[in-house]
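Heads up, one of the protein chains got dropped from this complex, but the rest are sitting where they should.
Chains here go by letter, A, B and C, matching the order in which they are written, and residues are numbered from 1 within each.
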Amino acid sequence: MAKTLKQEFTKGLWKDLPPFRLVLGLCPVLGVTTTMENGLGMGVATTFVLCGSNLLVSLLRQAIPPRVRIACFVIIIAAFVTVVELLMQAYTYPLYLKLGVFIPLIVVNCIVLGRAEAFAYKNKVSSSVADALGIGIGFTLSLSLLGSLRELLGNGSLTIWGDLSYSIIDVVPSFQPFTFATQAPGAFVCLGLMLCIINLIGK
Amino acid sequence: MLESILVTFSIGAVSGVALSYASKLFYVYEDPLIAKVEGLLAGANCGGCGFAGCSAAAEAIVNDKAPANACILIDEENIREIAAITGAHAGPPEPPSSYNNCSGGKRATDRFIYSGIWSCTAAAALYGGNRDCAIGCLGFGDCIRACRFNAIKMGGHGFPVVDYDKCVGCGACEASCPKTILEVKTLSQRLFHLSSAGDPLAPCSQGCPAEIDIPRYIDHIRNMRYEEALDTIREKNPMPLSCGRVCPHPCESLCRRGIADEPVSINQLKRFVADYEMNSGRRLPIACSPATGKRIAIIGGGPAGISCAYFLRRAGHHPEIFEAMPKLGGMLRYGIPEYRLPKKILDWEIQGILKLGIESHTNVRLGLDFDFCSLVAAGFDAVFFSVGAWKDYNLGIPGEELSGCMTGINFLSRVGGSKPPAIGKRAAVIGGGNTAIDCCRTLIRMGLDKVYLVYRRTRKEMPANEAEIVAAEHEGIEFVFLAAPNKIIADEEKQVAGLEYLAMELGKPDASGRHRPVPIEGSEQILAVDTVITAIGQSPLLSFRGRGNRLDDLNISRWNTFEVEPSTCQTNVPYIFAAGDAATGPALVVDAIGGGRKAARSIDLFLRGEEVNPQEDALLNKPIGESIFPSVPGVRPMGRIGLDEIDVTNRIQTFAEVDLTISERDALAESNRCLSCCRLCYNVDTH
Amino acid sequence: MNELVRMTVVLTGLATIAGGVLAAVHSGTADRIAAQQLEYVKGPAIRSIMAATTNNPLEDSFQLSIGEEEKTVFIGSLASGGTAVAFEEFGRGFGGDIGVMVGINMETETILGTAVTVHSETPGLGAKAKNDRSFTSQFEGLPVSATVAVTQDGGQIDAISGATTTSRAVCEAIAQALERYQMLHADLQKTVN
C-alpha cells in the first residue's frame, strides 16, 4: 500500500483531480471562477490551507482523540483560513474583495476537511504534505482552467494576473462576448460541460 | 492579543464542555458497528454520498442499504476495511466476493423494445425490465459503473463478468443491481446456498441432488478451462471422480436437449474433468475459509460423511471422521464393485479431501470402540451421523442361515475389503436393485459359470439403473423374473444346493404405481445353485443405540432411519444431524453428497449460534415449473457421443473398469451439445 | 470521564493556541491591511479627483473628529502651490447609501472633483453616476457656497436620465460635504498649514 511521495502528489493531478474526479468543494468552483485570476487566487489560497492543515493534522495525529477529531480539524483549518484571510487582505486586497465570502468558506470546503480526515490523520507528515500539494495544485489548475474558459467566453478577454491580459476582440474583431458564461447559470452549465469533457477524456 | 486568546479559549472550552457533557447526558445506544464504520468514513459530512452525513451513511452501510464504497472521499484501503467490517457482520470473517448468477444475457428474448436511458435501474422501473426472464440480467451495466475497483466487465454475451482477483466484495455492484444478478457472498454463503425458486437454474441443475451448476461447468469445458470447471463442480460436489463414474445422472433425464435429441452426457463430462485433474499429476487447490475453531464429529466416512466434512472444512470448521471400516468411502468402497469404481481412484479422491485438513479415524465403531458421551466430552460442538444403511433385510424364508447364502452388502463389502468370501460355481442373486446387479456383475467376474438374478416382478419394474441392467445382460447374467423365493434347499453338508421359488403374475397396480405380484399356487421351481445372495434392500444399522445416552432420545422412523427435518437434516436433538442413507434409506451416492452439504449448512448455522431454519424458497429438487418445457425449438438432433467400454468377453475376466474416460475431443464435442440453458433461455443450434 | 476531560482539554488547548497565533498574525498585518484598504477602497476615487497633485494624498491624510464621527481627510498639494482636501460623504440612494468622495480646492474654494466610492444601486445606473463624465463634470468648479441639487428639486444639476434617485443621492452627499467643509474650514486650514 505504501506509495511513493511522487505517487501521492500526482494522484491529485488526475486520478483524484478535484473537483472533476473528486466531485467536491463545488461552491468556490462555481462562485469564483468568473475570471482566471479569481480561480488562480482561490486555488492558491485553498492549497495553502490544505497544506497547512494536512501538515498540522498529520503532526498532531497521535494527540487528537478520535471522538473530537472533527472539531479539532475544524479548529486547525479555521485558524489557517483566518491566516489566509489576513494575509490576503494585507497583500492582495483587490483579489480579497473579489473572492469575498468564499475565503472564509474555505473552512467548510469538503476537500480540506476530507483530506485531513481521510489522509492526513492516518499518514506521515511527508506524504500528507505531498497529498495536500497534489490535490491543491490539481484544484488550482481546475479552477484556473474553468475561470479562463468562462472569462474567455463571457468577457472575450483573459487576464492572467494584474495587468497582464489579452483580448479575443483584438484577434477576432467580430467576437461577441457570451455574457451567460460569467453569470450564475453559466457557472453551473460550464462546470457541467467540463465534467462531461473530463468524463470523455477519462474513458 | 490577550483578548484574542481569552475569546478563543472560552469558545473552545464551551464547545468542549458542552459536547462532552452532551455526549454523556444525551447518550443513546448505537450499534458499535455503526461507530466503527463511521470512524472509517471521511467525517467531512459533505453529503456527496446522498445520505444525511457520515453517521447516516455509516448506518446505511451497516444495514446493507448502501454499499461499502458509498463515501466518495475515502480511499480503497478504507473501503476494504469497511467491507471487512460489514462482511464480518453478515457472515464469517472471510472475504466476500461478487458472483454472477445470470448466464443468459443477450440471448434472452425481449418482451418489449426498451429505448430508455442506458441504466438497469431505469429499465427495471418499467415493468421490471424488457427481458422475458423475470430474474435475468438486463445488461445495461449499472454494476460496472458502480464498481470502484474495475473488477467487472461486460462480457461478450451481454452479462457482467467478475474479475475475482480485483473484487474486494464491497457490495457496490449488488446494491446497484435492481435484480439479484451479482451477489456478493462469502465462500461459505456460496457453498451452503441451496438452490432456490428465485435462482437462474437450468433444468439439469434442478434435477441434480447435489445442485451442481451444470451449465456453468460445461461452459468451462467448452472453453477448455477444465480447472475452473472442476472448481465449479467442487463448489457443490466434493467427489467428481466417484460421481462421474457411479452417478445414475438424474440430471440427464431433465436435459432440455433430451426433449428434441439425446440428452447431453453430463456425467461423462464431469468424469472427464475429474480424470483430467487426476491424470494431470497435480491437485487443484481448494479454497477454505479462515479457521473458526469449531469441531464436528462425523460418524461414518461414506459419501454423506465425506461431503459434510468437506463443506464444513471449506467453511473453516474442523470436522473429524470416525469410520468403522478399515478405510473411508463407505458404500463407494464396500458397496460398489471395483469394475465400476476402482479403489485407487476412490483413494486418490478421498485423500485429496482429507488433505484440506480433515482428520479421520478408521476401524473405530461407535458404541464399540468409542462412546457417544466421550465425543461430547472431547469438545465436539456438533455430531453428524452418516452411518449409511448397512443392514440387509432378511428374506424371511427357510435356509437363509445356510453356508453359501449371504446378504448383498455383506458379500460386496467382503469382496471390496480384504477377505473375499468363498463362493461356488453357480449363484442366484435375489433382488432387483443396484445392489443385486452389482452382486451379479461381481460374481461373473469372480469366474462363476452361471449367475441368475431372481426378481419377483418384471424387468420394467426393476429399480436398478437401466445402464446397469443392460450391462448385466450383455455380460450374460440370466434374469429370472416373476419369481418369489420360497426356500433355500440344503445338501447334507448344510451347504446351499438350490433355490426354490414360486412363479408370480402381476396383479393390480398398488399405491406406488407398481404392479403387485401375486404368487401362482403350485408353481414351485428349483434353480440349481450353490450360492444365494439376498439383496432386497437395506436399512441403517443402529446398534449403537440403547446404551443409555442422548442417542436413545433420537426419533427413529419406521424404516429404521434417523428422523430428520428434510431441509435442514437436523434431528430432534439439536446438535445431532444426519443425512445420507442413514436418514433417507438406500439412495444414490449423489443424494448422500447433497445431503451432506445440506447438513453442513445447518451445522454451520448451528455453530454460529444462529437458528437452524430451512432456507426460504429452497427447491430441494422440486423442478421450477416455467423452466420445464414441453418442446424445445431450434435444436437439431445430433446424437450423443458413444461410450467407450471394454469388450464384453474381456471385461468379465477382470475387475478392470468397464467404462473408459471419454477423449478430450469427444468431451469438447459433447460440451458443445449443451444448450447452456438458464431458467428460460438457451442457445439454439446455429449450424 | 477521563476521556471527556481529555476531549475538552485538547479542544480548548487547540482553540487557545489558535487564538494566540491568530492574534500574532493579526497584529503583524494590521497596519498593512489598513493601508491596503485605504489604497483600494478610497484610492481610485482620490486619484481621479487629485490627479494633478504633487504628493500622494493617500499618505498625507489625517483623522478629524466631528462629534462622534471620525473622518479621514486626504490632503493634496496642487501644482499651483495651493492645497486641496478630500473626504467622503454619503447620500441615501435607491439600494442603500452612496458614498461620494468630494475634493475641494482650498485656495479657490471651489469643487475640484467628485467621485462615487461605494454604491449598491441597480447595475448600470450606479455605474453611470460613477463614470458618466457629463454628469460628474457638472460639479467641477462649483463654489463651496453653491446649493447643489438636481433640476427637479430646483437646482442646477441635470440628473442622469432614469436615475433621479441616484443623482439626488449624489447631490445630497456633495451638498453635505460642502456644508461640512464650511463648518470645519478653520480646523482644516489649521491642520493643513
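One rule holds for everything that comes next: contacts are C-beta pairs under 8 Å (C-beta built on N, C-alpha and C of every residue); 3 or more make two chains touch, one makes a residue touch a chain.
As a convention for this text, contacts and distances are computed from a predicted model.
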Identity of the absent chain, which is to be given by its UniProt protein name, from "ABC-type branched-subunit amino acid transport system ATPase component", "Ion-translocating oxidoreductase complex subunit A", "Cytochromesubunit B of the bc complex-like protein" or "Probable glycine dehydrogenase (decarboxylating) subunit 1": "Ion-translocating oxidoreductase complex subunit A"
Where the missing chain makes contact, among the chains that are shown: A, B, C
Selected from A:L40, A:C110 or A:L149 as touching the chain missing from the view: A:C110
Candidates A:L13, A:C27 or A:L59 - the one touching the absent chain: A:C27
Chain C residues touching the omitted chain (full complex): 15, 18-19, 22, 26, 95-96, 122
Hidden partner chain, residues of chain A it touches: 23-28, 30-31, 70-71, 74-75, 78-79, 81-82, 85-86, 100-101, 104-105, 107-110, 113, 183-189, 191-193, 195-197, 199-200, 203
Contacts of chain B with the absent chain, listed as residue ranges: 3-4, 7-8, 11-12, 14-15, 18-19, 22-23, 25-28, 44-56, 115-119, 121-122, 125
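Here, only the chains that are shown with their structure count from here on.
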Arrangement of touching chains [line / ring / star / complete / other]: complete
B-C or A-B, whichever has more C-beta pairs in contact: B-C
Chain centre separation (chain A, chain C; CA means) in Å: 34
Centre-to-centre distance between chain C and chain B (centres being mean Cα positions), rounded to whole Å: 90
Approximate Å spacing (C-alpha centroids) for the pair chain A, chain B: 58
Touching two or more other chains - residue numbers and ranges from chain C: 7, 10-11, 14-15, 18, 22, 26
Shared interface positions of chain A, touching two or more other chains: 67-68, 71, 75
Touch list for chain C against partner chain A, complex: 3, 6-7, 10-11, 14-15, 18, 21-22, 25-26, 29, 32-33, 36-37, 39-40
Residues of chain B touching chain C in the complex: 1, 3-9, 11-13, 15-17, 19-21, 23-24
Residues of chain B defined as touching chain A within the complex: 12, 15-16, 19-20, 23, 39, 42-44, 46, 48, 72-75, 77-78
